[in-house]
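There's a structure below that I have some questions on.
The other protein chains are all here in position, but one chain of the complex has been omitted.
For clarity, chains are labelled A and B in written order, and residue numbers in each chain start from 1.
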Amino acid sequence: MSAAPILAAFRQSLGEAWAGGAGALLPLGFLGGAAVLVPLGIGSDVETLKAVGPGIIWVALALASLVTLERIFQSDAEDGTLDLWLQTGAPVSAIAAAKTIAHWLSAGLPLALFSPLLALMFQAEASPDLLVNAGLYALGSLAFFFWGGVGAALSATVRRGGLLISLIALPLYVPTAIFGALAMSGGPGSAGAPLFLAASTLFACAVAPYAMAAALRLAAD
Amino acid sequence: MIRGERVLFREISVAVRAGDALLLRGANGAGKTTLLRVLAGLTRPEAGRVTRAAAHHWVGHREGLKPQETPREHLKLWTQAWGSGAETDPVLTRMGLTRPADVAGRYLSAGQRRRTALARLLLEDRPVWLLDEPYTALDADGRKLVDDLIAAHRAMGGAVIAAIHGEAGFAASGDLTL
Partner (left out) sequence: MWSYFANPHKFLRLSDWLAPAFYSLGAACIAYGLWQGLWIVPKDEYQGGDIMRVMFVHVPAAWLAMASYSALAIASFVWFVWRHELADIAAKAIAPIGAVWTAICLSTGSIWGKPTWGTWWQWDDARMMSVLFLFFLFLGYMALRAAMDTRQKAARAGAILAMVGAINIPLIKFSVDLFTSLHQDASVITADGPKMAAVYLTPLLVSAIGHSLLFGGLVMTRMRTEIRERRIARLRSRELEAF
């Protein structure tokens, strides 16, 4: 077995994610739009915005992952590409992971890198902490994409699968959201939270690919 | 093989040897595609097993071509994925895809997409070809091309299992009606 099929799957997914609209600009626009709605909804009080800002960005990241993941396996199942990937002889879990990481690179990571700007809009002080937070957003969103990928693989043959993905993935997003928000709270117990976040992301990377593989075999069956 | 509550077929045995061409026959919904998918290992049979002594190519009724992918990119991708190191240009020429080689999949005609899918057969030498309705959407020229490919493949000791509805343009060594 060689790594060639896995690399090829990664390359194809990257191309697909980039071609599906305006590349990373589309998820960025989504994140921006979702985040801007919040002050309009809850008012522009400085202290309130400062308090909810980091959490809003976590929620927006979770939503962005759900929206971009809807098609990643569904399109493969529809156009026959999935049949070909299942027959390469490479582990399906590795191919699923490669595809997920490709989509995270084109949607999750840009959003995380963009987060300091949003944080400033939410009245955060400009400080190096914002860059640390961007790293935490990147780490946490990887877990979002992996668990969301399980939902996406399970609903690959379901019409209106997007709604189903959200319902399936929501409970699985809980630990990441809690650890992530805690790490940024600066309150008691926040010191260890980045480690918990990293651990739960690793857990997602280790477990989710196998569930995706089983779900993809089912989607082709 | 069971689909939903329907038993599609039971107690089938299929075997091909070098140079064979087996035709799968049957009305719509008889289970030709399902049998091919079982042979390809995509669908798990309710009982029984498939023994593969050789690698196979798969061309299903869905081409496996992405909307943003051009035929050239498609062939490059699968050359890379299979690590076959084949040249794509001669294959594109052979399949009559020189002109649309750099046109994205979504702008190709159904026949051009089918030719692109069939072009994968030439990227790597594999003894067994599993073809699901290979003539679909092809013009007379394209059908002739498929017949030639199959003839050349069999002459080199390859085997073909194809689900074909209607006339086949080549002499089959056997057929199986479902």
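Definition applied: contacts are C-beta pairs under 8 Å (C-beta built on N, C-alpha and C of every residue); 3 or more make two chains touch, one makes a residue touch a chain.
Source: prediction; values computed, not measured.
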item	value
Options A:Val36, A:Val132 or A:Val207, residue touching the unrepresented chain	A:Val207
Chain not shown, touching residues in subunit A	150, 154-155, 157-158, 161, 164, 167-168, 170-172, 174-175, 178-179, 182, 187-189, 196, 200, 203, 207-208, 211, 214-215, 218, 221
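Just so it is clear, only the chains that are shown with their structure count from here on.
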item	value
Separation of subunit A from subunit B, taking each centre as the mean of its C-alpha atoms, in whole Å	36
Residue numbers on subunit B that touch subunit A, as the complex places them	37, 40-44, 56, 58, 60-69, 73, 77-78, 80-83, 117
Subunit B partner contacts - residues on subunit A that touch it in the complex	2, 4-5, 7-9, 11-12, 15-16, 19-20, 75, 78-81, 83-84, 86-88, 220-221
